[in-house]
Structures are given as structure tokens and as C-alpha cells.
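Notes for the one structure printed next.
Of the protein chains in this complex, one is absent; all others appear in place.
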Amino acid sequence: MKRIAALPVLSLAGAAAMAAPFQNALKPAGIQAERIHDLWLLTVGICSVVFAAVLVALLLALSRAGRSDAATPPDVASLAAPEPRLKRNVLLAVGASIALLLVLIVADFQTDRLLGRMPLSDAVHIEVTAHQWWWEARYNDPEPGKIFTTANELHIPVGRPVIMTLKSSDVIHTFWLPNLHGKKDMIPGRTSLIRLRADQPGTYRGQCAEFCGLEHAMMAFLVTAEPNDRYEAWADAQRREASNVLSARESRGRQVFMERSCVMCHTVQGSGANAVFGPDLTHVASRQTLASGVLPNNRQQMAAWVTQPQKLKPGTNMPATKLSGEELEALLDYLGTLK
Amino acid sequence: MTTITTPTHTGQRDSARQLEQTWRDPPGLYGWFAAINHKTIAVRFMLTTFGFFVAGGVLALIMRLQLARPENTLVGPDFYNQLFTMHGTTMMFLFAVPVMQAVGSYLVPLMLGARSLAFPRMNAFAYWIFLFGGLMLYVAFLLDIGPDAGWFAYVPLSGPDYSPGKRVDFWAQLVTFTELSALLEAVILITTIFKMRAPGMTLNRMPLYVWTMLVTSFMVLFAMPSVMLASTALITDRLVGTHFYNPAEGGDALLWQHLFWFFGHPEVYLIFIPPLGFMSSIIATFSRRPIYGYPAMVLAVIATAFLAFGLWVHHMYATNIPELGKSFFTASSAMIAIPTAIQIFCWIATLWTGKLNFRTPLLFALGFFFILTLGGLTGIILASVALDLQVHDTYFVVAHLHYVLIGGAVFPLFGAFYYWFPKFTGRLLGETLGKWNFWLFFIGFNVSFFPMHLLGLAGMPRRVWTYPAGMGWDQMNLAATVGGMMIGASVLLFIINVLRSRRHGVPAGPNPWGAGTLEWGTDSPPPAGNFVAPPVCGGRYPLWEPDGVPAHVTGLADDRREILVTTLMDAVPDLRPVMPSPNIWPFLSAVAVTILFVGSIFTPWAVVWGAVPIAIGMTLWFWPRSRETRKNAASEVHP
Partner (left out) sequence: MKTLLCLCCAALLSLSGCYREQRPLPGAPATASTPDPLRMTNLQPGEPKAQANPANPYEENAYAVSQGKRLFKQYNCNGCHASGGGDAGPPLMDDKWIYGHEPANIYASIVQGRPNGMPSFGGHVPEDQVWQLVAYIRSMSGQLRSDVAPARSDSLSPGKAEQRRERETPASVALPQSAK
């Protein structure tokens, strides 16, 4: 009997362990998530002990009490006489509960204080603005020439603090990167702040965690934490404009980009396309995913996304663009140069 | 003048027949609409809320089918958003609170030894309003105008800019309907409990269940206005262009969250506190002893009610309100565990020192201990700001809320149905089917919702219509779906049990369980006037007190609807008012109010023109009938 009961518990625990580690609150990869995880272990430990104690008490009560049926006369002695033994036991149990609660409250306050005291020197400043249903990220810098904008996929340096200013352009969204920190709401009309630091390199996935409309489920983002020199190299590459050295077909593709609907919403730095209502595409070819973490970034998916976005992400604001075969191939070539 | 004597056989049969004539509802189709007997209305209310429970459950099963596999396309995002909005709205507004008020409106007068609820016509009106609101919502859902912004409808998503059309307006108006109904029921219950108790039932002798209904009703009075304000401001933002929630013009998106959660958190305690009363009733009867620690139990319920109003910001930990303020709510959210712990320990003490009768009602009560305790402990986890920031808006919260609501409210509710079904119908529910019902529900529930804790920690957010493959969430979602099917099967077993037992169940006498409170001192089902001879209360468990038979009140007229009003603290007989007779105007007024509410979704002029039929209906509702007035005047006793 016990083995049968153990099986589901073990398989579930196994299932949880098999859950992907890159969007997982139980696999902290940065100091803030680490602190939360420590508090989690303490709290779950205490709560499990309390749960077990209550269950044991209940089972003991059930096994020790006598049996009866509807005809058994009720025992009304307690209405007249007090029950000192029960009173003592109940008071002990309540006292223990209060003590444990106090421990948890103090531990929680301590964690809150630690979370607010992360060292912030040499921080990277990113301003993240959430849109329905994609993420815009602006890397700020005291030197204006070094500011750049990207979308949906961020890189951050390992070991350096990252200060993210969070805004929303339409409805409430939530920035949640479980491996690195808890979540923060992005509320239109307000600016919020999240401070985190990655301590282990890797690529982590985050997702919007406040219901924001039709495609809330498909609003993910990737954050790659890498050593500082690799990060700086990536940032320099992001600052560069799109290349003007293009083959004939790539030029034709850029022409399609400018003359059809792409230019109405997207920016490609250096090409004359400067609209801000869709993600910045200057370096789209260097991203791992398309459509805000939903599709793998390859030629076939890009073609599908441009021509039939509603099939892949129903409700998206990306319009379906009718292109002839030749136009589409040229456009894909051009987009492939935007590394 | 009332006299207190033990009943005599002479004339009792004639008296009973006359009483039945006086208190029953009129016959025929007219009588169906004009009925105001509290038991008739309560049974309708219970059946309607149960129907909404089943509807909400079906919606949940469709969601689970969609989420059983990654990247599934059984339903699309628009329909899925409507599904979870309708599921939450149905369960929270159309099932969980109304069913508690419905059961209360049946049992409270019986437990108090009263012939009726206070304000019986208003009771009927509240039921019709509730029914029409629920029907409006479901008709809208079937017409593709079902709300799709979540049961909590955060602005700006639910605002005029991002939810075009009329979907959210139907949601906001449903809130108006159900909150009006709940407020009216709360007024009725408070008045009944304060003023219509049997002589001798001091506050100190009131059954614990009645205490929970009293406390819940007071909470309703303070919580519901907050959501009515919030939803009305949303309606005016959408209909006439006010700027309550528009940051650009001086409003604030967070205003909605504060107003909504100031209601929303007490709301879950509205759902949780009456079942604490069910637990006390069931455990006392099936342990064959009074509940240990009556004063502590009462004070714990009152403390829970007060504390419940100081927790709402724990739904808003992820916003950018000041951190110090959030810490205050951590402390209060943790603190509310203490009164509940006191109650749990007192019940365990009762079970420990009792003699147990393991029938189905007790099984459901025991299920509470397992499920609610686990849910309460995940609630402690969520009370912490840092931990909540990881699991907020993930499946961890879905698991928590279902553990506390199903374990804390639905399990005791099912236990209550099994316990009081013989009182409602005169027949016992089948015991074998009942045990199958319980075990299937208990196992299915845990199979379905336990994995969701792990899903939330593993990164799966809430309110997503699909999820990518390769996240490692597939197995846990499949388990959740399988468990959901088991829950559905168990509810089906319950329905079969009810349908079979109504015709073929073991007949139950007045007191099949040997219980101690006053509702078991009359027939099953009770006569139209509840008690042939209203009882006098001698203790907390009147039927168990040493002489076992309470004294009775005589002298109340049985040819008109005369009731006994007693004083608040000590239940000394005070007045003998006459309750009103059935009439059709509560129903027609409810129809007029519905027309105004539904019309005001489309045009503000409905508020002006719709007020006219309401005024007419309510005037005719209260218009004194000359025959009744003469009859009552003739019966008045002058000193």
C-alpha cells in the first residue's frame, strides 16, 4: 500500500526535476533568486513539519477515539465541566504555531532586506518596456552614442548588477525571469524597478506573468548571461548599424522591406526604417527566436511569420503581408544579413 | 400573551394542519412565481448555485483538455480567455458565496427555532436577482459576448481601450447583480439571527454554524460595496467616458486593484467561514460530543473576519507600492493562520475525545483537514513577499486557491449536503455511493491540483491558453487533466446519488443522525411553518441537554403568519409581528431591475427610464392589502 502511494509522489517529484532548468524558480542562477530559494527551503521545511504534525494528530485522534452510531447517547459532560488536558494541548499547539509563524515572518523580513541591498556598482542599466505581446529593451548609457535598443532577447554580463527600469505601453504586464529574480509588474503610468545579477552563465527564459490579452501565453523572452568581455562584444555589435554592403538579391530584399508594410512598424538602424511600433530588427538574424520567444529563428519560420502570423500567434498585431515568391525570398535574404 | 408549556396532544393535529395552510406557498404557476417560504426559495437557490457549479466545472474540464498537451489547438486564445474568465466568475460570484447564503437561508431559521426568515419577500427578490444575473452572463457567453479579461478584470486590459465591445460590461453588470443579491441576503440573515432566536437562546448558546453565518453576513456588508464601487467606476469609464482608471487624466490603474482586492480577499473568507460552521455541526454530531472550546471557536471566527479585511495587498506584491507597506501585509497574512489553527486544534481535540461514526458527512469533514491544511500552508508561503514574487500568477497560486477553496469550502459543503439532505427531503443519501463520491473526489482532487504546485515553481504562468513543448510541463499537465476528469466523475456520482435517493433513499425521521441542534427537532422535511410548536432553547445542544426535550412556545396564532421576535442578547420574547403573505411583486420588481441593469450596459438612459417600472413594482410590493391590515389590527393586544 505504501509503495503504491509512494509511486505517484516520486513520479511527480521526478517530473518536477525533469522540468526545464531555464525557466525554473528552483534553479537559481543569480544572487536574488538564490536568496529567495533559501527562504523557500526554510519555509517549505517548516510547513512540511507542521503539515505532518497536524496529519499525525488527526490520524491518532481517529484511531484512538471509540466508535459510535446515531443511537449512541452523546457525551455532554463537557458542557458542565472544563477539560484541562485538552485546553493545555490546544494551547501548546497554538503556541507552537505562533512561534513558527514568527520565525517565518522574521526570515521573510530578513530576505526582503537582503533583496533590497544588492551592491549596485558598475551596473548595466536596461529600460524594458512591455507591449502587447513583445518586449522592448533599451540599454542606457551615460554616453548617448552608446545607447541601443533591442527586442525580446537580452544579454547581460555575469557578475555585474543589472538595474532594469520597467514600463508598459498599454496594459499591465509582468517581467518574470525565475532563474534570476522574482517578478515585477509593469503598470502603465508607473515605473518600477528590478535589480538582479546573474552569477552563472547560461540562457534563461522568462515569460510575461500578468494576463495581458489574447497572446499572453506567447510573450516570452530570453536572457543570456555571459562573461563580461563577451557581453561587451555583443553590446558593441548591437550598436552597429545594419550593413550597406548587400548583394543584388539582398538589396532587392531591402527594397521590399522599405516599400511594403515592414517599414511602417519596424526599425533597422542605418537603413531609413525608424518606426517604433514593432520590435527593432537591426540584429534580428542574431536572435535565437522570433515572435517573442515563440518560434525558432530560421528561414522557414521567418517566412511563415511574415506571411501568416495569425496561424502561429493568433491575435498578434503583426499583419499578414502578401508577397510574391520572389519578393519573399529576397526579403528573407535581406533579413538574414541583419546579424 | 405567550405561555411556555410542554406540548399537549389535544388539538395539536388541527393546529398543525392550520399552520400548514397559513405558511405554505400558493399553488399553481402563480404560486411558483409568488413563493416566499424560505425553504422553497432556499431549495431553488441551492439548486441554481449547484447548476452554476456544474457549469463552471464543465468550463474547467474544457480548459484542462486544452492544456493536457503542449501546443494544443482544441480551443484558440480568445475562447480560452473566455473560458477561464467564465470559470472564475461563475465559481466566485455565482456559486461559492451564494451557495453558502442559500444553505444558510434554509438552516438558520430552523436552527434558531424560528418559523421564518426575516424579510421573506426580500429573500425571494434576492434569489430572482441572482438568477437573472447568472442567466444574463451565460446568455452573453453563448452569444460570444462572454467576458474575457479574467474574473478580476484588471484595468487597463478591461478598460475601454483594450477591451472593445460589450464583453467586460456584461461582467461588470453581473457583479452588480450578485453583489445586490448578497447584500440583501446578508441583511436578512443578520436580522434573523439577532431578532428571531428561540426564547432562551442567548448568544452564548447559539450554534457555531449560526455564528459563522452572522459573521459572514457582516463581512458581506463591508466587502461588497468595495467591488460595487470598483465595477461601477469601470462601467462609467466604459460607457460615459469617466477617467477613474486612466493615468493620463489623473486616474490610476492600481485604484482598481485596491478596490477589487479589498473586496476580493474578504470574499474568499465569505466562502471559507460558513463551511467552518458546517465542520462544527458535522464533527459534533459524528463524535457524539459538543465541540471543544466554544468561546475560542466563536472568537476565532470573529478574529478571522476582522483580519480578513487587512490582507488585500498580498495580491499586489508584484506592483511598485512601497516595500515597507507590503511587509505589513506579510505579517497580517501570516497572522490570520492563527484563528484557523485554533479551530483545527479544537476540532481535533473533539475528535480525539469523541466516539466516531464514520459516515459520509464525517469523511468529507476529514477531507477538509488534509486539503485545507495543505492549502493554508501554501498560503503562508504566499504571504511572504519574496516567495510570492516567484510564484505569484503561476500555477502555484492556482493550486493554493483550489486547495483552500475546495478543501476549505467544497468538501465541507458536500459533507453538509450529505448531512442535511435527510432534513431537506426526508430521505438519506446512499451511503455506498457517498463513500465512492468522497474517495473519487479526494483522490482526483489531489491528482489534479498537487502537480500544479510543481508546475508553478517550474515556471508555468497562469491564464495561458497553451504552452511550448520542451519546458518539462507536459506530464504534470496531463496528470492535472486526468485528476480533473476524476473530479467530474465524482460530481456525477453525487448527482446520481441525489436523484436516486430522492425516490428510493432510506426514509429519515426527524433526527437520523442523533444530532443536538434544533433543526433536528422537527419533521423531515419540515412543515411549512417549520415547527408545529416553536421550541424554547435550554442550552447549546438543546436536543442533547439532560431532559432531551425542549419546552415549547404556545400562544402564537396559526391562522396568520405570526412570529416571535426576541431580544438581541438574551432572547427574551419581545414582539409578535405578522409576516407578509406571498405576492408576485418581488418577482416582477426583480424583472424590472434586470431590465434596468442590462439596458445600462448599452445606454446610460436605461438608468433613468428603467427606474420607472422599478418604482411601480416596489410601490405595489409594499402597498398594504386592506384585508390583511384589518385582520392584523383585529388581533392586536392592547395593554
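Note that the chains take the letters A and B in the order they are written out, and that residue 1 is the start of every chain.
By our rule, a contact is a pair of C-beta atoms (placed from the backbone, for glycine too) under 8 Å apart; a residue touches a chain by one contact, two chains touch by 3 or more.
Values in this document were obtained by computation on a predicted structure and should not be read as measured data.
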| item | value |
| --- | --- |
| Touch with the omitted chain, as defined above, among A:P28, A:P157, A:P188 or A:P279 | A:P188 |
| Option touching the unshown chain, where B:L19, B:I145, B:I342 or B:A515 are the choices | B:I145 |
| Contact partner of the left-out chain, one of A:P21, A:G159 or A:P314 | A:P314 |
| Touch with the omitted chain, as defined above, among A:S261, A:N297 or A:T337 | A:S261 |
| Contact set of chain B toward the excluded chain (per top definition) | 77-78, 139, 142-145, 156, 159-162, 164-167, 237-241, 243, 246-249, 602-603 |
| Footprint left on chain A by the chain that the document does not show | 170, 188, 214, 259-261, 263-265, 275, 277, 310, 314-317, 319-322 |
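Assume only the chains that are shown with their structure count from here on.
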| item | value |
| --- | --- |
| Chain B contact footprint on chain A (complex, rising order) | 8, 11-13, 15-16, 18-20, 23-26, 33, 35-36, 39-40, 43-44, 47, 50-51, 54-55, 57-58, 60-62, 64-76, 78-79, 83, 86-87, 89-90, 93-94, 97-98, 101, 104-105, 108-109, 111-112, 115-116, 132, 170-172, 174, 176, 178, 181-185, 187-193, 205, 207-218, 294, 314-315 |
| In the complex, chain B residues that touch chain A | 76-78, 81, 149-150, 154, 156-157, 161-162, 247-248, 252-254, 286-290, 292-293, 296, 318-320, 323, 326-327, 330-331, 334-335, 337-338, 341-342, 344-346, 348-349, 351-358, 366, 369-370, 373-374, 377-378, 380-381, 383-394, 447, 450-451, 454-455, 457-459, 461-468, 470-473, 475-476, 479, 511-514, 516, 539-541, 544-546 |
